[in-house]
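On to chain A.
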Amino acid sequence: MHTLLTRICNGTGTMDDLALLEDLCSTVKETSLCGLGQTAPNPVLSTLKYFRNEYLEHIVNKRCPAGVCNMEAALEVVA
Partner candidate 1 sequence: MSQTITIDPVTRLEGHGKITIQLNDKGEVEDAHFHVTQVRGFERFSEGRPFYEMPSLMARICGICPVSHLIASAKACEAIMSVRIPHTAAQLRRMLNLAQMVQSHALSFFYLASPDLLLGMEADPKVRNILGVAATKPELGRAGIALRRFGQSIIELLADKRVHPGWVVPGGVTEPLAAAKRDKILAMIPEAYANIDLALGAYKKIADTFKAEIGVFANFPSNYLSLINEDESIEFTDGALRLIDARGKTIEDGITASRYAEVIGEAVEPYSYTKFAYYKPLGYPEGSYRVGPLARLNIVKSMGTPKAEQELAGFKQLAAGPVESSFHYHHARLVEMLYGVEKIEEILADPRILDKHVRATAGVNRLEGTGQAEAPRGVLHHHYKVDENGKITWANLVIATGQNNKAMNLGVLQAAKHYVKKGKFTEGILNRVEAVVRTFDPCLSCSSHAAGQMPLEISLLSADGEVVDRLVR
Partner candidate 2 sequence: MSVETDVKTLVIDEQEVSARAGQTILEVARENEINIPTLCHLDGLSDVGACRLCLVEIKGSNKLLPACVATVQEGMEVSTNTERLQKHRRTILELLFAERNHICSVCVSNGHCELQTLGQEQGLTHIRLPYRNPELSVDASHERFTLDHNRCILCTRCVRVCSEIEGAHIWDVMGRGINSLIISDLHQDWGGSACTRCGKCVQVCPTGALFDKSKIGSDHPKYPDFLPYLNLMREAQ
């Protein structure tokens, strides 16, 4: 999950990564034995729910609307 998020944050993520991230969150949430596992994906799921457009912005336009992420890696790929 961290790897996928990192990829999305530095601009090298793809739409497949986003789908995979959602799958992974739901599996971890629903199948975990302990309370930690059951709740750990919640922050990711919440942001996916309320800030989905920001994820898309990172993936499609390689841009961080909040100006927080360093997108140099993505620019290298594009260049």
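Just a few scattered comments:
Going forward, contacts are C-beta pairs under 8 Å (C-beta built on N, C-alpha and C of every residue); 3 or more make two chains touch, one makes a residue touch a chain; residues count from 1.
Per the selection procedure, all candidates are chains of the complex that A comes from, given by their letters.
Since we're looking at a predicted model, the values are computed, not measured.
Of 1 or 2, just one candidate touches chain A in this complex, namely 2.
Chain A meets candidate 2 in the complex at residues 3, 16, 20, 23-24, 26-27, 30-33.
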